[in-house]
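Up next is subunit A:
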Amino acid sequence: MTFNALAGVLGIPALAAALFAALPNYRIAARSNIAATGLTLLCSMSLFFAKPPPGAYFLVDDLNGTFIVLTSFVGFTTSIFSASYIGHELEVGRLTPPFVRFYHAMYQVLMFAMNLALIANNIGLMWVAIELATLTTVMMVGIYRTHEALEAAWKYFILGSVGIALALFGTILVYMAARPVIGEGLDAMVWSVLVTRAGAFDPALLDVAFVFLLLGYGTKIGLAPLHAWLPDAHAEGPTPISAVLSGLLLNVALYALLRFKMLLAVNPAAIAPGPLMVTLGLVSLVFAAFMLYRRRDIKRMFAYSSIEHMGIITFAFGMGGPLANFAGLLHMTMHSLTKSAIFFAVGHVAQVKGTQRIADMGGLTETHPVLGWTLILGVIAIAGLPPLGIFTSEFLVVSSTFARAPALALVLVFGMLVGFAALFLRLNSIAFGEARGPSEKAKASYLPMFAHLGLVLIAGVYLPPALVGWFETVAKLLG
Partner candidate 1 sequence: MVLIRDLTIQGVQMLLVLLLAPLFTGFVRKVKARLLRRRGPPLIQPYFDLVRLMRKDVVLADSASWLFRVIPYLVFAATWVAASLVPTFRTGLLFSWSADLIAIAALLGSGRFFLALAGLDVGTSFGGIGSSREVMIASLAEPAMIMIVFTLALIAGSTQLSTMSAFMASPAVGLRVSLALALIALIMVAIAENNRIPIDNPATHLELTMVHEAMVLEYSGRHLALIELASWLKLVLYVSLIACLFAPWGIESSGAALPALALGIAAYIAKLAVGGVLLALFETSIAKMRVFRVPEFLGAALMLGLLATLLRFVSGSF
Partner candidate 2 sequence: MNGLAFDIAHLLAGSLVLVSLLELYQDRLYALLNIYALHAVVLAASVAWQAFVQDAPHLYITAAIALIFKATVIPVALHRIIVRLGIHREIEKVVGVGITMLAGMALVALAMVVMLRVTREADPLAREDLAFALSVVLLGLLMMVTRRNAVSQVVGFMSLENGLVLAATGAKGMPLVVEISVAFSILIAFIVIGIFLFRIRERFDTVDVQILSDFRGERQ
């Protein structure tokens, strides 16, 4: 049963990918895409009830359990969204059927890669999976084949592969550090073994390894100044992919980084990973907050907001301590739900307005009330206003930080405020005022947005004890 669950989580996407690669009909593909992701979601949920024992390659513990479910859930809702989205793209002819086939196949490959990265117990395997995910998204970002799309994909590809390389080097170094203690062979790359023995590793080697991993995976996380690929990739790719990128891939990369942070946390002699992460996090936060002001493309703007939030999350984990870690995990979950919901809304907005330029949008609440208010709710959530989930996590981050490091908390708050101001500045011109720009009837699928925002809303006022239990244990693990 348990093995079936794992097999399902990995196998279903893989099979589906092969199937879609062969399947010509778009509608069937879209439907079965939803079906496949739905099945994956069910399998991943079943992981909770029966955790498979950690093997040499696979591991399911509290840390990745929640992530797997989150990934497959967002993957599921996104597939629902993408069905209507891609349909529209076909109608207006921005995509041709062969590309749609390619798109669906790649979508499943991406799902497979991310699930693999999450449940991999072998750091090498994890690396491979993340690279696979990256390359898949590169393909999908370039799918529109416009100048901008290709340029974005190219940029993403180059920076991404450099990140790949650095991460691999870091992984090798970890192995080198582990080998004298654990001995040659597979065990020296099995995370669950590493974390038990990491105390004896050569600290200096771990340091260098962490620097490389931080940069390698940090590129995927989109931390400034390694972020350059992120805004364009979000802006030029199809919106479902933007949603998956912001909602999931960044998380997966951060997840990988956390695994290694735990290694260092075990080893007292190694440098504290905290300061590095805190610095990069704050830099990303403040930088992205200021970058929000001059954005004219709505998707690019929200991409920068993703950078901002990744900064906050990295900062939280960098601070460490049960409260901050808890807040970081919560923020991670809430952000991926909220941001993907925002991208769903933005995707439809861009379709009804026929453009992504903020200047051409206006009075959205007049022309498309549901869409408009959903977008507003999403922005309110992402801006960290109650009663939505991100408020809870930001509350915990700031209040727990200020008592320990007031200066840092002040910078944090400053960044938040600046970003907040920018977001609402743009939101006003999009949602309110006289209706501007073209507006056709919205053929939107509201279900995914409502589902996500509903969850965020519930989490804002009530967190289920089970979730809290996982988060707390993980927060302790993270140290």
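In this section, a contact is a pair of C-beta atoms (placed from the backbone, for glycine too) under 8 Å apart; a residue touches a chain by one contact, two chains touch by 3 or more; residues count from 1.
If you want to know what made the cut, all candidates are chains of the complex that A comes from, given by their letters.
Keep in mind the model is a prediction, meaning the values are calculated, not measured.
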| item | value |
| --- | --- |
| In-complex contact of subunit A, chosen from 1 or 2 | 2 |
| Candidate 2 partner contacts - residues on subunit A that touch it in the complex | 122, 124-125, 127-128, 131, 135, 138-139, 142, 145, 147-148, 150-155, 157-158, 161-162, 164-166, 168-169, 171-173, 175-176, 179-180, 184-186, 188-189, 202, 204-205, 207-208, 231-232, 235-236, 295-297, 300, 357 |
